[in-house]
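Below is a slice of the complex: some chains, not all, each in place.
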Amino acid sequence: MPSIAKPTAIHPSLHRNELGLTIRDYEGSMSTLCAGCGHDSITAAIIRACWEISLAPHMLAKMSGIGCSSKTPTYFVSGAHGFNSAHGRMAAIATGASAANRELTYIGVSGDGDSLSIGLGHMCHAIRRNLKMLYIIENNGVYGLTKGQFSASADVGSKSKKGEPNRMAPIDSVALALSLGATFVARSFSGDKEQLVPILKAALSHRGFALVDVVSPCVTFNDHAGSTKSYLYTRNNMLKATETDFVPPASEILATIGRNGAVSVAMHDGSVVRFKGVPPDYDPTDREKVLDYLSEHHGKGEVVTGLLYIDESVPDMHELNNTPAQALAKISFEKLCPGSAALDALQEDFR
Amino acid sequence: MLRAGVEKAVRVNDFAIKLANVNGTGSASANGLLMQAIFRMGIPVSGKNLFPSNIQGLPTWYEIRVNKDGYTARALDYDLMVAMNSQTYERDIREVRQGGYVLYDSTWPLDPHLHREDVTFLGVPLAAMCNANFRESRERILMKNIAYAGALIAVLDVDMGVVEQLLDEKFARKKALRESNHKALHLGFDYARQHFDPLPFRLEKMDANRDKILIDGNTATALGCLYAGATVAAWYPITPSTSVMDAFTDFCKKYRKDPETGAMNCCIIQAEDELAAIGMVIGAGWNGARAFTSTSGPGISLMNELLGLAYYAEIPAVVMDIQRVGPSTGMPTRTQQGDLLECAYASHGDTKHICLYPANPAECFEFAVKSFDLAERFQTPVFLLSDLDIGMNDWVVPRLKWDDSYRPDRGRVLDAAQLEQIQKFFRYSPEDENFVAARTLPGVSSKGAYFTRGSGHSRTGAYTEMPDEYQEVVDRLLRKHRAAAKFVPAPVIERRSRAQFGVVTLGGCDAAVREALDVLQSRGIAADFMRIRAFPFPESVEQFLNDHEFNFIVEQNRDAQMKSLLLLETGVAKDKLRSICVYGGFPLSARRVTDRITSQLGELTERAVHS
């Protein structure tokens, strides 16, 4: 048939998770992205992570802005509500959604254009609020949907399809987030599901805002020679600073200290993130060290990946606001409305 | 209720005073004290605060109008000017009516060129007295205000008992301050009693305010949000809307703390900007919370894009627009009704929104509640268009009432059980008689899961780029908007016998226009009155307009925005609508209206004669 068949996020596994669901139950509708687009691999990783942690589909809220990346929430967990909102505003909308219902799990999917240009302010302030959500930047260095303009994450010297080099310094979401006090910062590669899935699972357990920047090549506009966001470039220059295992709450924890100074971090919800293969001088709980490590390797042109920094000690937006454990949207009206007697009493102040 | 045409020797409870100050010197509390005392004396009164967009050092005025017949729109003739700002002496003294009075600080002599033969100058050595009696320089400045208040109490016959009582309440926990205030008050009072004859106008206790309260619109709006059960509020500070959120925050502290857990049953977020604020409201509305933001013109402009999203994706959102003078930054501390068109049609593409137009704090309370009901019932943004005059001035209004049987209208939201009963859920169909389809909330059931989008979608909620599917949805949206006309507050209509024409207004123009109609009536010109309270317009709006040969539309903007809306959204013929626009930024006064109606009527007659 003459139309191009799209890769659907299908996994052969028929294993069932704790909820009795197979991985197919976490799929969405068929992708309409370009064949080979990195974003589709991230979709697959999200599907796997949600399945593995046995997230109840209806308890997930999928948030996005506008862009190829922002389309992807249609392609996973069709049993969850999704909100493909407006360009750059996802963080703000997710903030309000979370304010109304903290019981849900929030996965936001954004692009480098969506997050680092038009939506930059909102993302920074969501970090500041330590909004509890998994925030994924599907980072391809370009605006995919509007056909290949450089985004703010394009590296100096990275070439456009036409061959013109970008000359402005990139905004590195990882460095930015760290400087803003972000409490969970990771970078991965759409081509490395092994690394990505455990990161996503850890992020979903994080107490606050979990930024996961995933290099996700745009095969149509930014996968050529000269691009620093291509499959080839990323594969060749990727440095795995950390590898992680995610141990869910119920499991028995074997907090072994690995060879290269492995560490375990106990998550707020009782799960554990186990770092394997951490470099000797690396401590994912020490912001300064992480920054030093990053800038050192960044200087060498390396794309440092892994769960890079984690801090479970900072309260999230709800804790800061002392909201109840129950979703605000579910609080009964009787509790919210002071009633006529109170109004009468109050009005004595207005005389 | 005709206004007394003849001036009596001593006018009781019928005069206006203006107090000219420098902002940041603490005059607000002295002025408020006077206002509140008069209110407690049971006399109809209004206070208008005309303050600068500045924190300290610029001219600021406070106007008090006392009127036993209840005409409390802004007066333009001042019987007494309290001139405390040497920078504006010239203008202030000029504004006093013939035969009026000027009270000033006689510590320094008044420049002779400021003298007017036709007014009486009452000099009180305020600075000198305060310097002699207080030590700290800040206190000296503050107490000067209380001292002039004391002098006014003397010359106007304010009930000193009421004033002392007010000070007791205010400084219940601040004894030293209570002392100073007492001292300063009596410095002024005693001086005035000793030096001045009684004025030809004065106060006398009445009983007009028994069931009234003194409240500003923003506080009332916040109270409405509290009572409506709003739980999420997101905002970015902007004058004159900030006090909505300040009040809501205070109310929440008092009423929303869970007695068992200590948790706060609300989440108030100071957003990074207005784009975020409306985004948060939309996110919360999507998730089923009653959510609102408060802002002013510049914020509405910034919210334009997301308002279109909420309209098209059908998400409840409530926006309190406390209007100020535009365009652009404009005059942040002046009042206007300049966002009517912007709000009615906010966003690119074809959009129409529900707008409510309260006239005073009592309606702010009522309409704030209503706005949440409408937003949820019609799954759409709702604007409450208040303004600086309503929002930030204290108004005397009837006590607010609350019906404990009120339950929020959550609109069509399917719960898990209802979802069970249907075959398959589609977000945008079937629609009910008001063209509203049921929605579902996240977290309830996978069966209700759907994908919300601001991009083209069909009645099922699926993505579409096909004309017919697209059109089916936007056509329903148009019908839905029209259907809301039956649910919004009906206009207030008052007919007079032998009315020659209609006079239509909205919002805070109410008092001035009513007064104007009474004045005109006293001159033999009778007109019917209609105050529009919402868009889309209920049928009665069009009916009223059509019932009259012509109608004056009185509003506070340059471009006749309400008249424009009426033109576009009713079937009324153009020549039935005449415009009276007053938009300089101060609250409307009756004289502006009578003058303009009279002159336009003159033109009409002239034209009739010549044709």
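Lettered A and B in written order, each chain numbered from 1.
What we mean here is this: a residue touches a chain if its C-beta (ideal position, glycine included) is under 8 Å from a C-beta of that chain, and two chains touch if they have at least 3 such contacts.
Small disclaimer: the values here were computed from a predicted structure and weren't measured.
If you count every protein chain in this structure file, you get A x2, B x2.
Assume only the chains that are shown with their structure count from here on.
Between chain A and chain B, the centres computed from C-alpha atoms are 44 Å apart. Residue ranges of chain B in contact with chain A, taken from their complex: 39-40, 209, 213-215, 219, 223, 226-232, 234, 255-256, 258, 261-269, 271-273, 275-277, 279-289, 291, 305-306, 309, 399-404, 406-408, 440-446, 448-455, 463.
Interface residues of chain A facing chain B in the complex, by the touch rule stated above, are 57-59, 61, 63, 73-74, 78-86, 89, 91-101, 103-104, 121-122, 124-125, 129, 317-318, 321-325, 327-331, 333, 335-340, 342-344, 346-347, 350-351.
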